[in-house]
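A single protein chain has been omitted; all remaining protein chains appear in their positions.
Chain lettering (A, B, C and D) follows the sequence in which the chains are written, and residue indices restart at 1 in each chain.
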Amino acid sequence: MRGITVALALIGLLAAACGGTTTPGAGTSGQATVKKDLIIGFTASQTGAQNVASNKQTEGIKLWVDDVTKAGGIKLKDGTILMPQIKSYDDQSATDRVQALYTKLINDDKVDFLLSPYSSGLVKAAAVVSEQNGKVMITAGGADDATMEQGFRNIYQVYTPASKYLTGAIDLMLKLDPTIKKVAIVNEKDSFSTSVVAAAKPYAESKGLQVVVNQGYDTGTVDFGPFINQISAAAPDAIIGGGHLPDGTTLAKQLYEKKVSARFVALLVAPPEPTFADIGEAAQFIVGPSQWETQTKYSAEAAKTAGVPFYGPTGADFTTAYKAKFSAPPSYHSAGGYAAGLTLQKALEDAGSTDPEKVKTALDKDDFMTFYGRIKFSTDPKTHGKQIAHEMVYVQWLKGSDGKLATQIVWPAEAKSADPQLRK
Amino acid sequence: MSVDALVPSAIDGLMLGFVYGLAAMGLTLIFGVMRVINLSHGPVIALGMFVVYVLFTGAGVNPYLGLIAAAGLGILFGVAIYFVAVDRIINAPELTTLLATYSVNLMIVGVATSVFTTTPRAVDISLGSVGGSGVTILGTHAVAVAIAIAGAALLYAILFRTRIGKSIRAVANNRAAAELMGIDSRRVLALSFGIGTSLAMTSGALLSTLFSFTPLSGATYEVKSFVIVVLGGLGNPTGALVGGIVLGLLEGVSTVFIPVSWVPVLEYVIFIAILLVRPTGLLGARA
Amino acid sequence: MTAGPAAALAVRDLESGYGEVQILWGASLDLAAGKLTTLLGSNGAGKTTLLRTVMGALPAWKGGVLFDGRDVTKLSPHEKAQLGLVLVPEGRQLFSTMTILENLEMGATPTHARATMREAVNQVFTLFPRLGERRTQLAGTLSGGEQQMLAIARGLMAKPRILMFDEPSLGLSPIFTLNLFEIIRKLKGEGITMLLVEQNVQLSLAVSDDAYVLEHGKVSLQGTAKQVREMPEVRRAYLGL
Amino acid sequence: MIRVRAPFLPALLVVLAVVAALPLAVNNNSLREELFLMFMLITLASSINIIMGYTGYVSFGHIVFFGLGGYFAFYLMQNFNAHFLVAALAGAIPASAIALVIGVPILRLRGAYFALATIGINEAMRTAINNFEPFGGAVGMFFNFSVYDTYGGARNAALLAYGVMVVVALATVTTSYLIRRSKFGLSLMAIREDQDVAMVVGIDPARAKVVAYVISSFFPALAGATFFFKNGIIEPGVAFDLLRSIESLVMCVLGGTGTVAGPIVGAALYEWLRGFLITTPALANFQLFLAGLLLLVVVLFVTAGLVGWLRNRYPVLRAYIQ
Partner (left out) sequence: MILQVDAVTVRFGGLVACDAATFAVEEGEILGLIGPNGAGKTTLFNAINGVHRPRSGRIVFRREEITGLRPFQVARRGVARAYQVVRPLNDLSVIANVTVGACFGRENLSLGAARTVAEEVLASLGLADKAEVPAGKLNVAQKKRLELGRALAARPALLLADEVLAGLNPQEVSAMLAVFRSLRERGVTVIMIEHLMHAVMNVCDRVVVLDYGKKIAEGSPQVVSSDPKVVEAYLGDPKAAQRFLEEAT
């Protein structure tokens, strides 16, 4: 891995050297082009509970680095060409390791910019270290609202905040079946899911729904029997909650095995992941919020309508390249990783420098659209860096005409690829 | 909360209780025979899970056959742990044996996380379910209870019906006297460690058919085993089985009255209270 | 102090102790086959230490133990028990959480005793009918006297070639002590070689064939029980007179 | 043991202070981060040594005080804008008060029962705080970064935390030394060797043990406050991490329980080894295995630990190394 990047860098240098002597450089100004390594550091959960989603995110980042390298680097106005290099460690999905490793990335590996680990708890831990050291960090996979309301100056969030994860699902549910009255909320007790529920519960109540079960489970829970018994006893019409991939998957599976008869089930994070299909029939009808889906169509036209520039590849190009490189479809976590890279790239180009202050100014001003959706950050000091433009979509696992289970976008109505259905 | 959940919660808890009890019997047997609190208990449980996992995903071996392999390996592994880490210091103060078995814990966890990482694994097996009208019992749970009961019965048959089992009880009761009777206590101690480990690995194997797991999962069940063992009296296998059932029931039933996440608090408070008030356990210590 | 031809067990210049505490300072004695020998001595003279060292529960520092002429000094207790050298220890040391029957079964651990275990059980129940009546009772729930019977019965289960008793009357009432000596005399009648360590000097000498007196870890007096009974030095050994 | 024959403590403190100043002198932040952790571990190991090494009570769940100190201080800083130094002290005092309350009953337990009870208390505390909403429950607490403004920003706050951790470590070591040389220390060691004899010569073991336990809880609480102040984030799993608890115990045993220098040597060695293993990718996960192997070797063959072994091997050193 490291060998390859070094080799690539050498080839790049060689190419630059050749370019410098024989033909005029890409820069039109006639200035000499200088190639510089841009070291981007992050940790990934190669192992541990978050490993599936985190690997998807890392793959997204890698694809972005590939694309930039293929395009000849990030070209700044002054003629500098930045060749991104990844410096990454396995954080084992543990917060204390995240803090130790981000400290190491900043102090020992001297990274230029940081991307975030996956999942809010880990992002939060990393954010503290990058703030302490004044490093700019673009976060993907950290949707927690609270994190972005702590007066940070250097952190920028690509994801739609957690508070919006399930409110749309509630809208969808009531649209689908206005007779739904009783809802059970069972969620992971981590910062992300707690944020989600903190917004979803009052929202549900404001819509006249009655919350009949409201319980949290610890991260790493594998036995949902006690919760399912509570749910069964309360006989709700709908169940919302969940947390991350492993627990969400297990919860869905056990709900199915225990024949819980709620008409509508929406879970966080797990449903949009392709591996959710592993639980077979149990996946059917499960709804989940997603930052992005392959069917999502954010295009140059949409950007024009919204009055912002379109930046980066199209969704189709991204999906094709991703499948070619990793032989697997991307998930929203992949898109988030790629989008984080794109965001950094655009800010560097806009700033024309790697100076953190200039990059931050550029990020503060940014408002643009990518295949992943629109990106704009809050500049209010209290919520600085929080994502304020990106929108969620909702997917549901449905059987196609071939009888195979697949995700379809079912909400918002204008973006849907199939009609939502109630559980049977 | 809802009282409608009482019956299914109690049944779920009870069923898990048997599996917990089986693991705790392993821990308490080792303590009863040699006064060693085996801090490698948790990782050994996890090892049982991974024996089943490796055989299942690697060679397609039925998990219940894998369980037999785990039980057998458990004996060998336990005997090995005894001779490597415990034999030399069997008469040393508690701290020494606590640390020695803890060092085994670290080694197992270290190797297992290197090989399997901490990514959750599962043995995907479904035996359908029975019941309805609020109470659904999964086939895997029912089989786990049956095997746990069979395991406990087998242990009892060994301890009370065979000469070697009686020798184990004799050594537990009075090692010096057993030596005078012609019993080679060192062999008996090693074998007891083997049986204790085998019980832990068997219960791990059962748990692997119920829930997903990592090499660190053993820790949860280890602490549960401690609670159970203290509940039933250190060194008392019957107590461990009863303690397991009590803990399982408590876990199930208490969820009806308090939020599920408070259940462990309740367990630990009971654990400490029993240690302080009646360290010999509610059933008293009897080997 | 030479081993006679019939010496079933010969203890030779045995030195031993606990940690750095030397208790035995070269004790020697012979057990004549088929005879009952008693070993006397005041508290702290080293009687229990001698028995424990003979059994191998304590390592011998110097000297040796010959069993039928074979050097068994370095064998561990369970190996000696296998050979038929059996100790009924001080304080009974029963398996208190096991039944009478199970205690007896554990007594029959030596390989040569296992085959005939059923008969042996019947034999000891004939000898100790009270035990037979309570065979499934836990040993820990028996009275002191019954426990002592069980300890002896358990020793007999091993089909001992040599049976050694350490303070069997300790803690027993005077009446029961008499009972105990009756039993010992009965066993003597069956031809088992026995070594008796007892605090009741009078009764021990009354029942024994040979006697040794241990003082300060050494044998100070020896002879037939009858001879020793006559010696005034015995009184001195106990009462310092 | 009682009479002073070498300026052991001043020498030790000077060495530690020089090491502490090193990263500041060469302006090496990553070294500073490593040393921050090392001084924290020295604090934890030396504190455990007071109750385990001197008194003979193996506190497996000693990390509970680290967690409590951290939580109390964090709460005060987050909600009442308390200054870090005030909050650290104000957090450590209730943590020690809790040590007093739980120490009285559990120090009656002997041996393994005590060890189990300390594990139980740590786990009870962890799960309780996991549900305790004022402390953020399972999510824990997380600084609003304006908290760091008082100290000139997050970067300076980290520097301050380092300084405080060094001071806490030196204070722990000094306390440990003074106890070892005091009449009180002698009573603890008598209890360790034989509690019945201690009682028969006139020592009130119950009282002495509780005092030792309370003292040994105070410094971990300060360390916890400092650690989480620097981290800016506190959550139950990290605050009450049983593994860290047992690791500090291992450090103690590695260096030599019952000596002043042992826990320091053990902590430094263990942390160095771990640092080496973690940064060597091939060995990253093997860290635990090797730690276990090392511990087993020490437990089986070098019962006295490194310092203890040296002292036994070269009695001359007894005068110089405490």
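Convention: contacts are C-beta pairs under 8 Å (C-beta built on N, C-alpha and C of every residue); 3 or more make two chains touch, one makes a residue touch a chain.
Keep in mind that this is a model prediction, so the values were computed, not measured.
Chemist: Omitted chain: which shown chains does it touch?
Modeler: Answer for the hidden chain's contacts among shown chains: C, D.
Chemist: One chain is left out of this view; which of C:76, C:123, C:199 or C:220 touches it in the full complex?
Modeler: C:199
Chemist: So one chain is hidden, and I want to know which residue out of C:74, C:112 or C:235 touches that hidden chain in the complete assembly.
Modeler: Per the contact definition at the top, the residue touching the missing chain is C:235.
Chemist: I need the residue numbers on subunit D that touch the omitted chain, in ascending order.
Modeler: Listed in rising order, the touching residues are 1-3, 182-183, 186-187, 189-190, 192-194, 196-205, 258, 318.
Chemist: Touching the absent chain: which residues on subunit C qualify?
Modeler: Within subunit C, the residues that touch the unshown chain are 17, 20-23, 42-44, 167, 170-171, 174, 178, 181, 185, 199-207, 216, 234-235, 238-241.
Please note the rule applied: only the chains that are shown with their structure count from here on.
Chemist: Can you identify which chains form the pair with the largest number of contacting C-beta pairs?
Modeler: Counting C-beta pairs in contact per chain pair, the top pair is B-D.
Chemist: Of all the chains, which has the CA centre nearest the overall CA centre?
Modeler: Minimum centroid-to-centroid distance belongs to B.
Chemist: Need the CA-centroid distance for the pair subunit B / subunit C, whole Å please.
Modeler: 43
Chemist: Averaging over Cα atoms per chain, report the distance between subunit C and subunit D in Å.
Modeler: 55
Chemist: Take the average of all CA coordinates in subunit A, do the same for subunit B, and state the distance between these two points in whole angstrom.
Modeler: Using C-alpha averages as centres, the distance is 41 Å.
Chemist: Give me the residues of subunit D that touch two or more other chains.
Modeler: Residues 130, 138.
Chemist: Using the touch rule from the top of the page, what residues of subunit B touch 2 or more other chains?
Modeler: 113, 117, 259, 261
Chemist: Can you check the complex and tell me which residues of subunit D touch subunit A?
Modeler: 28-30, 33, 130, 137-140, 142-146, 148, 154-155, 157-158, 231-233, 235, 237-238, 241, 279, 284
Chemist: What residues on subunit B touch subunit A, complex-wise?
Modeler: 1-5, 8-9, 12, 16, 113, 117-120, 124, 126, 129, 132, 134, 136, 138, 210-214, 217, 251-252, 255-256, 259-261, 263
Chemist: What residues on subunit B touch subunit C, complex-wise?
Modeler: Residue list for subunit B touching subunit C: 163, 166-167, 169-170, 173-174, 176-185, 286-287.
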